[in-house]
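Missing here: one protein chain of the complex. Every other protein chain is in place.
Per-chain residue numbering starts at 1, and chain names A, B, C and D are given in the order in which the chains are listed.
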Amino acid sequence: MKGFLRRLLMKLIAGLVMVWVVATFTFVLVHSLPGNPGDIEYDRLIMQGTPPEIAQAKAAVVAGFTSHEPLLQQYFGYLGQLLHGNLGVSISYSGVPVADVIASAAPWTVLPVLSGLVVSFIIGVAGGVIAAVKRSTRWGGLLTLSGSLMAGIPSFVLALLLAFLFHTLWQILPYGDTSDVTLTPGFNGPYIGSVITHAVLPVSTYALLTYGGWLLTMKSSVVSVLGDDFILAAELRGISPVTRMRYIARNAILPLFTVLAISVGYMFGGSVLIEDIFDYPGLGNLLLHSIGRRDYPLMGGAFLLITVAIILANILAELLYSVIDPRVRRA
Amino acid sequence: MSTLAAARARRSPWRVTRRVLLRKPGRVIGLAIIVFFTLMAIAGPMLYPGQLAVDPDNIYASPSGAHWLGTDFAGSDVLQEVIVGARYVLLTAAISALVTAALGTTIGLVAGYHRGFTDSSLMRVTDFVLTIPGFPLLVVLSTIWNFGRPLEMGLVLGVTGWGGVARAVRSQTLSLRERGFLEAARGLGLSNTHIIVRELLPNIAPYVAMNLLLSVIGFIGAEVALFFLGVVPFTSSNWGVMLNEAVFAGGAINSPQALSYLLAPLVCILLLTLGIVLFLDAIDELFNPRLRERS
Amino acid sequence: MNRHTWVTAPVAALAVTAMLAACSTDNKAADGGAVYTTISGTNPITAGAPMNPFNASGNYFLGYNTMQLGFDKLNPADPNDFFPGLAKSWTATPTSLTVQLQDKAKWSDGSDVTPDDVKTSLAIALTQGSATVGAGFLTQGLDVGAVKTVDAHTVEIDQAVGGKNINFTRLVLKQTIVPTKVYGSLVPADIWDTIAASQGSDATAAQAAIDKLNATGKTISAFAPQTDVSAGPFVLTRVNPGSAVLDRNKYFYDLPKISPKQVVLRHYSGNEQIWGYMKNGELDSAPYTSIPTNVLDEILKAGNKRVDSLHYVNAAIAFNESVAPYDKTAVRQALAYVIDRKAVTKVGEPVGGTASTHLTGMIEQATANWLTPDQVNALNPYEPDTAKAETLLKGVGFTKNGDQWMLPDGKPWTITLQTVNGFSDWIAASTVIANELTSFGIPTKPALTADFATYKTEMAAGKYAVGFWLTALGPQASAAYQRLYGADNGFSMRGATVAHVSGKGSGNWQNTPETYTVGGNTVKVGELTAQLSALAPADQKPIIQQLAIATNQELPVIPIWDYTSVQFTNDKRFTNFPQQGQDALLNNPPGVWMMQGYVQGKQ
Amino acid sequence: MTETIQQTDRPVDQPVEVSVSDLTVVYRTDLGELPAVSRASIDLVPGQITGLVGESGSGKSTLALAMLNAVPSPGRISSGSITVTGLGDVTKLAGRKLRHARGGTLGYVFQASQNSLNPLKTIGKQLLDLGRAHDVRDLRALVRRAAQLISEVGLDPDRVLDSYQHELSGGMRQRIGIVLALVLNARVLILDEPTTALDVLSQAAVLDIVRRVHRDSGLTTLIVTHDLGVVSEIADRLVVMYGGPNPEEGPATAVLHEPSHPYTRALIGAMARIVGDISAARVLPGRPPDLTTVPRQGCVFRDRCPLAMPVCAEEEPELVQWTPGRRRACHVEPTGVLS
Partner (left out) sequence: MIEARNITRTYRSHGAITGARVVPALRGVSFSLPKGGAVSFIGESGCGKTTLGKILTGIETFDGGELVVDGVELSGLSARRRAPYFRRIQMIHQDPYSALNPTRTIEQTLEDPLRMRARETGGDRKAVEARAAELLELVGLSPEGVLGKYPHQLSGGQRQRVVIARALTVDPEVLIADEAVSMIDVSMRLGILSLLRDLRTRLGISLVFITHDVATARYIGEDGELHVIYRGSVIESGPTDTIIQTPVHPYTQCLLSAIPIMRGLELPGPQRLVPIGSLDERTEDTGCLFAPRCPFATDECEVAQPALTPWDPTHQHACLHAEPRQVAAMEIALSQ
């Protein structure tokens, strides 16, 4: 237990260092963007048909939220705020704290991503086991091929295909939006049902995106465990097939925790495209919004949060690993 | 001495390749698809030099004899556009794959071979590259630098995408490092360059090749996605631009008229992915002499 | 127990709970009646943004829950022509405006709308960037000096000392009126002293005051009210990620006219979603979106009715005249002859665009309004005519080498036509223009800038020689000519005189000459344009005519198409929509239609 | 022959616990099905330790697995039978019956002692899995029995049952392997290369344990190894395998003292020993045959045989008894081999 905590602490410190590096990187990145939020706001309003004088006044307010301090001062200010868990205030949201904006968007990314991950994990792992056990048959081959293909297909191609097939062609699933607008949000059946049906396409996209990774990793892992002597030994001791399958699954699943971390990162990265296509008001969309409006603090915050999610996923994966693997746990 | 082993030793690499390829029909299909698109990328722009003809009176025409895949928003032929657009997509993917291979292999090899401080500092950099979410980074970068041209796009994708290869190469190098033949080579006094280039590299080549083909798929996805999202300005039409136009300007999701314009590039990407995936199987066996011999 | 189940079960439970928690838990449903579904053309729903009209991403909806004293009819002849809003009527003097509030004007909590609310609102307006203007050439400041309560329903708004702004009435009427009880606490008690100081002659004190106002403005725009208190026909009940729901305000002053029980404004992130809604017949009306013809067919098939109205914007090709050969009038004219504007429009804006015919720098409708028929007939329409273009080019020393035009210095002439990423109509149009110019013998390549922010920055830095540009902004001719002969062309108002700058960093990227010679007369475009903004419409006419004719001859820009506002209405659930021709109404959101007695539920 | 050597031959009427007869196991390869074991016949006698010796590729491990009807894919038993007292023909068993036979009647100790245990479970939990798989009602009794066995093999039961595989040394793991094979009261113990991965002290300890439990529990034991030394240390009978069929079998001491087959003799001659004349050791030429190189016709050993005759290339020698309790398959006369 002491070793576990110690390891956890080390991981967290390494994670914090990474957060600092990423925060600095983000800061530099974001401040090298051309254009300023005031101009953008002005042109946005003009294109909406707002009269120039009103547009100019409004743009001036937005521009008022931009900092004109020297970069280095801004950087230390930013780091200081970060230490207090403060991500600054948004420009395009006229001074609303970035943390609040992100907090309202995060569930729409985190939950579909997690649900997708859980679904793909179950299907992918099960598929991987089948593909490994039946690897010399046609079905096993096809299953493996499906995994490779899914792992290869670009996320937006998948999203578009799903949208086209299920929405445009067969018209069985809604596309865009998070729920049916006519329903009142809350703990009521129709609304929850609506949220779920609206989540089907994005969640399926997330799920299909990582399905291949799980399947391929699980397959190769199961194949290698199947070749492990202790499985044959268990068979020769007359251990029942179900127990043997549990032995295989538990041993084979270990390497998947590295994939888990990668998947989370990949999915959060992919959320930009998927949320754009399915019009989900999550972090990816927020990032695009902030880039379009040159909302530096928001952009930095969203980017940082996505990165922190990846770092956390990495830490979590390693911890899970050490919980499951006694060789690490008792080391 | 087994006569069988001797017979195998006499086989030329070409015959081995052919044998490996022909073992599963999928591999041949995969190779055919890759060759097909490569030819398209090389010859496409020559087939249709200059700008594609526009025809304001024939916008979003349905597939017909004159236009096999219909026309786009300006009345240009979709088939021609797909063919011309292939070069950009493949050239960029090839460049980024090269950059990734060079960077990833070098960094992974050096880190794994030298260990110690070199290793840990290189691996911190690699961790960083792997942690930064790739696609959002590209989106942000695209507003700073208009990397629309193939070389630039390839460089950007390659420079942000080498982490996975470096890590794979490093772990492979670390495990090879413990193998007797490397200790022997060092014991014989062979130079580090010799050891890395002659002894390590050939053993790592299969991993690099596999990773590379996989990353090519990823790169195609990423570049097309950037155009699809419309964050990268383009100098000429390509598959991503077509998708963007089809969805956001052509209403292909809502109107069947622009459908062929949407599906043409989509199907191309799918086919190419399928081709590479099918072919990967053969690469694995080709580069791995033991796998080849076993069956 | 299977290993997977214990992992998944909590996660799934967590997912559902958190997804629900992420949404508002308000359970109040509409109490029957028809629901009016539409989208807000100016405010897509922004999840997480406050219900605050002063927030740049705020969820506020003009004409529904957000009220003004009046609603602009966009009448080019009379800028002060407004539909009544919270103001039942008003009388203007050159220095003040007296507003009679609606008798029954009430907030959605049942309290009266008072002159004090107007006073608070105008004070807030002055913190929202308005106070910093005045330095700007283009904008006429909302220079409110004092707000006086005359009686419970009458309020007098005075201009600052010495102010004689002809747009004063219109600016005041357009301000958003918010309740003092919600926003009052954010406004410092001494705000009017600060306002007075900001308008004073002491420059240091004025600047300090302006800084103070800006600080207040920032607090206000970041403010997130708990609930919506509206004086409009609707009040915002909740904002979902995908929609905003507004219920009828039972205290609205003209309640009988409001037919829908509820308005649902749907979210969108791109045009294609709005098309989707319309194609499914989900919207009762939809404001203007750019639409391709194939989608238009689908939308009409779904039972939507197309209603066109004027849109005061034009898409044009602009030049940087400091770059040869675009400094030559003949060159620009030649290009105008080569570009087939009708063909370009057909590809670029097949539905929402009308090819420009008279090239005056204003939209066609405005040209017809301001110019006499004779003058209109005398304008050069630049019908596509490559022969004329060739003559013009040869006249200024261009030569043709085979298929390729050579510059007077003998080098080949090529054009990079700059457009902006994401502006699909410009991009589509640029491919056609490039095709036309290339086949004429000027190899042309469209080039894209990453986004509009960069485009503006780079254009102002003089990086593009030829590029797309929006012109003819707003119904007033002054705004249209400000776009051509204003800050982008180096002209700025310094007190009463007009100054002109050029060169790097000056913001002047058009670099036209300061004067044109038209029919032997010298036309000082910058000065004339500056005069427009201070003149009553009737007095503007001769100046506009001069500018129009000069622009038609010199072509600082080549207008390609006028945008048309193509709106859709659907009478499945509601009838009595404004019809084609009712531009004044159509230019306002459906909430204003309803206030004027339009839009009735079907029985 | 000298009198110092005990003749521990099996009387004809002695009962047989396991009888492998005419067993052929084939592997499917690109070149068709190739035999890994061809027409092998071995009898295991209760109370005896039988040693099965052969080089890699001789098919000895395949034979051991076949006794549990567990030939791994792509191999299969193509003909022959393996009859075990109380179970019948193992090759005909399937499903639950087969599973209960494995571990129940037939205890198997795995080749790679390092890896025969699930790395993620404690030994105790694996013991319980084993008990449940065999429908043991009284799991407490099973644990008691295991604890007793663990003490018998010289380990601390409390510590071992609570340990993971990685916390035990190679020798300890192999002893656990033996315990798990015997805990369900198996009558037949099959040890496949039980000491290959162990160093000399652990090997001695494990062999000692095998000898002891074999005697104490009255087992029928088969020990499969490539190391002649291991066999000669503990086996009562010796079966030599080479490229499929076995060239020679008989009482261990007799076979070692007086090998009747050129292969056995060469194998003994190629041993480095700590006594005797070093210069008498003789290198065995050639390399052991594998699936693809094993000759289809004639004597399998003829390419490496110093005594090969023309007939060896044409006719496969039959396995015949030449003296009571000893069988051999060779065209050369037994006396010719020793001289």
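Criterion: a residue touches a chain if its C-beta (ideal position, glycine included) is under 8 Å from a C-beta of that chain, and two chains touch if they have at least 3 such contacts.
Because the structure is a prediction, the values reported are computed rather than measured.
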Looking at the whole complex, which of D:228, D:241 or D:330 touches the chain that is not displayed?
-> D:228
May I ask which residue of D:18, D:160, D:224 or D:267 touches the chain that does not appear here?
-> D:267
Filtering D:205, D:299 or D:329 for touch with the omitted chain leaves D:205
Missing-partner contacts on chain B, residue numbers | 1, 5-6, 8-9, 179-181, 183-191, 194, 198-199, 202-203, 205, 289-290, 293
Residues in chain D touching the chain absent from view | 1-2, 4-5, 55-56, 154, 169-172, 199-205, 207-208, 226-230, 232-233, 252-258, 266-268, 270-276, 278, 281-285, 287-288, 338-339
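Heads up, the rule we're going with is that only the chains that are shown with their structure count from here on.
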Any idea which chain sits dead centre by C-alpha averages?
-> A
Sort out for me whether A-C or A-D is joined by the greater number of C-beta contact pairs.
-> A-C
Select the chain at the greatest separation from chain A, using centres from the mean of Cα atoms.
-> D
Chain-centre distance (mean CA atoms) for chain A and chain D, in whole Å, is 55
So, what's the distance in Å between the C-alpha centres of chain D and chain C?
-> 91
What is the distance in Å between the mean C-alpha positions of chain A and chain C?
-> 37
So which bits of chain B are touching at least two other chains?
-> 143, 231, 247, 253-254
Tell me, which residues of chain C touch at least two other chains?
-> 270, 276, 451, 454
Chain D partner, complex, touching residues on chain A are 228-230, 232-240, 243, 247, 250-251, 324-327, 330
For the complex, which residues does chain D have touching chain A?
-> 65, 68, 70, 72, 99-104, 108, 110-112, 114-122, 129-130, 132-134, 164-167, 177, 180-181, 184
Contacting residues of chain A [partner chain B, same complex] = 18, 21-22, 25, 29-30, 32-35, 145, 148-149, 151-157, 160-161, 163-164, 167-168, 175, 262, 265, 268-270, 272-273, 276, 284, 287-288, 291, 299, 302-303, 306-307, 310-311, 314
